[in-house]
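Missing here is one protein chain; the remaining ones are kept as they sit in the complex.
Chain IDs A, B and C follow the sequence of writing; residue 1 opens each chain.
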Amino acid sequence: MLKGYTLPRTPRGTSSLVQTPPWHYVGASLAVEFEADPSVAASFLPGGLELLSGRCAVYFVEWQYASEDGEEYLDPIRSQYRETIFLLSASFEGTPVAYCPFIWVDQDVSLMRGLIQGWPKQIGSTWITRAYDLPSKATPVLGPGGKFGATLTARDRRLVEAQVTLREITETMPSPGFARAVNVRYFPELAAGKHDTPAVHELVQLKSRDVHISPIWKGNATITLFDNPYMELCDLRPVSVIAGYRFSFALTVDDLVLLRDLRG
Amino acid sequence: MLKGYTLPRTPRGTSSLVQTPPWHYVGASLAVEFEADPSVAASFLPGGLELLSGRCAVYFVEWQYASEDGEEYLDPIRSQYRETIFLLSASFEGTPVAYCPFIWVDQDVSLMRGLIQGWPKQIGSTWITRAYDLPSKATPVLGPGGKFGATLTARDRRLVEAQVTLREITETMPSPGFARAVNVRYFPELAAGKHDTPAVHELVQLKSRDVHISPIWKGNATITLFDNPYMELCDLRPVSVIAGYRFSFALTVDDLVLLRDLRG
Amino acid sequence: MLKGYTLPRTPRGTSSLVQTPPWHYVGASLAVEFEADPSVAASFLPGGLELLSGRCAVYFVEWQYASEDGEEYLDPIRSQYRETIFLLSASFEGTPVAYCPFIWVDQDVSLMRGLIQGWPKQIGSTWITRAYDLPSKATPVLGPGGKFGATLTARDRRLVEAQVTLREITETMPSPGFARAVNVRYFPELAAGKHDTPAVHELVQLKSRDVHISPIWKGNATITLFDNPYMELCDLRPVSVIAGYRFSFALTVDDLVLLRDLRG
Partner (left out) sequence: MLKGYTLPRTPRGTSSLVQTPPWHYVGASLAVEFEADPSVAASFLPGGLELLSGRCAVYFVEWQYASEDGEEYLDPIRSQYRETIFLLSASFEGTPVAYCPFIWVDQDVSLMRGLIQGWPKQIGSTWITRAYDLPSKATPVLGPGGKFGATLTARDRRLVEAQVTLREITETMPSPGFARAVNVRYFPELAAGKHDTPAVHELVQLKSRDVHISPIWKGNATITLFDNPYMELCDLRPVSVIAGYRFSFALTVDDLVLLRDLRG
């Protein structure tokens, strides 16, 4: 009897790349809201979703993770990773949702947890300014005038640069926000003749619980999406930038809801 | 209409992590055959497979890849990766097959192609001695007396060290060989109550075509599997080492055969 | 006229790996004090230093850096790095100092700044638990009972694991501390016959200014130094562990003092 929530499944089940949910997360994020061309944004949506507006958000997050009893953060290479998430503003049967066209992480464990949730994860290198609570030219203040930057690079090409200058505390999270994410779970077939008929193709609503949010700093932002010969991310280039944010949050994931089977 | 063989699926379909098969591979490998404790080896087999013997093989491979028209090797970070593959000797309904309990690669594109084929891939760092056809103390000869090494490290822990000293040309590939690999395709559910009932759980027979093999060098070998607090690989520790090999090979993959649905 | 504080020196001087001092640093650290065999510790000291005691300390630090006008933290891959520093308790002409036998960083810019200061830097992979100020199973508390871990790996071999459980605030920094570091600047010759007579071989006292320290948390600790075929670090294996610490600090460097020319 092999055990394990994912491959590799083994006699004792301790080797599995991803542990059985619940999955506990805490992260520090830099976020930028911007407007993309609505017709372009709409072209990235899967069946079942309608475009709500051209408003997009990108989140750069420095995460720490633990399974239920794992204390993975004591061997932190098993726990920490950085992520860049793009979200579009969509609706499902009239309800506003967020849809993720692109996401990059820097650890395989996170990539696999993401695929199971329908996040279209790839490996990429995210860097985010940190704030230290000491006076130094080497750190911005987490307060008015504090400047933060973030970059994303994948397969040795820089894809994104962003910068945020904080101004004030706000009560409002950036929008679209990933608490409302609707994803596509997708697992292809390899058997000849079936390359276009995936084994799994589902529109799903993510669920999270035990959500906690730090104070939310807001300010001005800039963002650049660089040309790339393959990656269609640059098609979502901003027509205007709305605002930037800095905040932390925690959440737990162990469930999702199937909205629609998209096969055939 | 979103396009792409895998996530992310996009309007033009050029952003997909994995391109539609066929997938063309060429690799240079160092391999070691060894005997593990048969009762331990048997405990790693999935339903449907029987142990044939305690004979195992590990392959360290330096790969280059291209899709049908992709010439990915001209932007080689998209094409090259290194891999460590362990194989056990099993049988399916009386036919000898190879089963992979553990495999590590160093690129996300390869990890995703692997999951689709049922390889239980994780990210790991593989290093393999190269042979250059010039007289130098910096290279072994690809011939009698040439010494080659390989190592595997994952999540900052070294897992495997191997060394091979070449002696002679042979006509015989190492065994078990991955031309006969039988894998488990596995994609879990996240919806509450379904964590133990995967969406996909299939025993599959890999198929490859257009296989080409270089001359095969054979010799003596040593191999060490290091203790690890999570990874059950060390349970397959050799009771004896049989032989080592150095050779290159090419193959194309665009099909597989479903042997058995393992759900329920 | 080429410009630049280090190679590469170029027409405009913006390409130089290291910018002209001052160098501003801020870091979050996990530290462990331990006792090594005094006769072994003494054997690691350079000419001019005497052993004070067998007391050692290791610091794992997550740094952010900026040059005088650089704001490198806005392109954070230019600014952030992680470091593991070992220190021995020594004295120079009767004054207590700290001497660093081994240190690892993960960015070339830091490696080069280090060589100029006499830190014997190599590239290594350091991971350190982070504390987030939110309730989550994914983070320890920065307070009584909070558990933190750190690891160091170099050339794909794990060298160090440490763990600290916080108990109380203290007024006292760990000892030996790197404010008192005495280093050896060393730059060899390559000309034949001169391989043993370096161009630079100096005992130097580091200087730092604008030092700021956060509250210092103290508690119990464990540490393991793993065997390694080349790296003599494991000879400093603890005979006892004294305490663990968690704190942040900031400092600026733009000077040092030559204590003694060690050539000839």
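Keep in mind that, in the parts below, a residue touches a chain if its C-beta (ideal position, glycine included) is under 8 Å from a C-beta of that chain, and two chains touch if they have at least 3 such contacts.
Note that the structure is predicted; figures quoted are calculated from it, not measured.
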Inset, instruction - Using the touch definition up top, pick the residue from C:24, C:78, C:158 or C:218 that touches the left-out chain. - result: C:78
Inset, instruction - For the chain that's not shown, point to the residue among C:33, C:83 or C:156 touching it. - result: C:156
Legend entry - Option touching the unshown chain, where B:20, B:91 or B:214 are the choices: B:214
Inset, instruction - Extract the touching residues of subunit B with respect to the undisplayed chain. - result: 24-28, 62, 64-66, 68, 71, 73-77, 79-80, 125, 127-130, 132-140, 147-151, 161, 163, 210, 212-214, 248-250, 252
Inset, instruction - Determine and list the subunit C residues touching the chain excluded from the picture. - result: 2, 5-12, 14-15, 17-18, 20-21, 43-44, 46, 75, 77-78, 101-103, 107-108, 111, 115-118, 120-123, 155-156, 184-188, 190-192, 195, 199-200, 230-233, 235, 253-258
Legend entry - Hidden partner interface residues of subunit A, rising order: 125, 127, 151, 153, 156-158
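The criterion applied here is as follows: only the chains that are shown with their structure count from here on.
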Legend entry - Centroid comparison with subunit B (C-alpha atoms), farthest chain: C
Inset, instruction - Would you mind reporting the rotation angle for the C-alpha fit of subunit A onto subunit B, rounded to the nearest 5 degrees? - result: 180
Inset, instruction - Between subunit B and subunit C, tell me the centre distance in angstrom, where each centre is the average of that chain's C-alpha atoms. - result: 39
Legend entry - Geometric centre distance via CA averages, subunit B-subunit A, whole Å: 30
Inset, instruction - Any chance you could list the residues of subunit C touching two or more other chains? - result: 125, 127, 151
